[in-house]
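Yeah, one chain of the complex is gone here, protein chain that is, but the others are all in their spots.
Labels for the chains are A and B, by order of writing; each one numbers its residues from 1.
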Amino acid sequence: MFTAAILAILVTMGLALARALMGPTVYDRIAAVNMFGTKTVLLIAIISFLSDRTDLLDIALVYALINFIGIVAVLKLVVYGNLYSSEKENPKQLNATGNDN
Amino acid sequence: MKIFSYSIFLFMFWFLLSGHTEPLLLILGLTSVLLTIILVKRMDVVDHESYPLHLYKQLPLFFIKILREIVYANMDVVKRIIKPGKRTISPQLIEIPVPQKTDLGRVIYANSITLTPGTVSVELTNDKIIVHALTKESAECLAGGSMAKLIPD
Partner (left out) sequence: MRPEMIIDILSWVCLLSGSLLGIIGAIGIHRFPDFYSRQHAAGITDTLCAMLILLGLGLQAGVTLAAFKLGLIFIFLFFTSPTASHALANAAMHGGLKPELDNFNKENKS
């Protein structure tokens, strides 16, 4: 039963990864990576029960926090182009309709 | 007083995360809690926002209600996804007023809107939230203000 859940989560992660690769905007990619991270937390939790090693739950816990921090940091890097500016003055204008490179 | 209850809370947290009962480890845990308390006092971050003790009566009821809202909203969005056809959604961008007075209440309101699938708060200002809603119905339901009543202030 755990195996079925793991397979379903892997399918979900694959689809999220496909969206992250396809884009089309940079925000789609970040949202897909965020979803991928949440699924990773669930995957670690299920694996810890499958292999009966509940210490792995600590790793899932930390992953949930680091995922959030990482997403916000990447988002700030994308919007401002750096991580040091605290002002809301000139966010980098992205090419919103199309591709982000 | 607040600091005292906060340190008890922190120690419980440490104990539940580690699960150790040896005296040495307990003393080490206590030391880490004391260190945290000293840091927190120096940074002056334990106030009514980061540690909302005054909401203790309203919060459990709020969580139950918000869970119910989340389940219903999820079912609606799932229906929209699996329904065949070209266009099953009608995205909306609406402005709704914020009745809450405090910053904490506003943030809880905006977060609850985002937490229920089908509505995402895009912009939060002092007296209004701009919300992107997936369907006309969810936008109307939100504009009716039934959720604003749930939020503790």
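Going forward, contacts are C-beta pairs under 8 Å (C-beta built on N, C-alpha and C of every residue); 3 or more make two chains touch, one makes a residue touch a chain.
Worth saying up front: this structure is predicted, and the values here are computed from it rather than measured.
Taking the full assembly into account, the omitted chain touches A, B. Think of the hidden chain as still there; on chain B it touches residues 16-17, 19, 67, 70-71, 74, 77-78, 81-82, 89-94, 110-112, 114-124, 130, 132, 134, 136.
Seen across the whole complex, the unshown chain contacts chain A at 1-2, 4-5, 8-9, 11-12, 15-16, 18-19, 25, 27-28, 30-32, 34-35, 38-39, 41-42, 45-46, 48-49, 54, 57-58, 60-61, 64-65, 67-68, 71-72, 75, 78-79, 91, 93-94, 96-97.
We adopt the following convention: only the chains that are shown with their structure count from here on.
Note on chain placement: the centre of chain A and the centre of chain B lie 20 Å apart, centres being C-alpha means.
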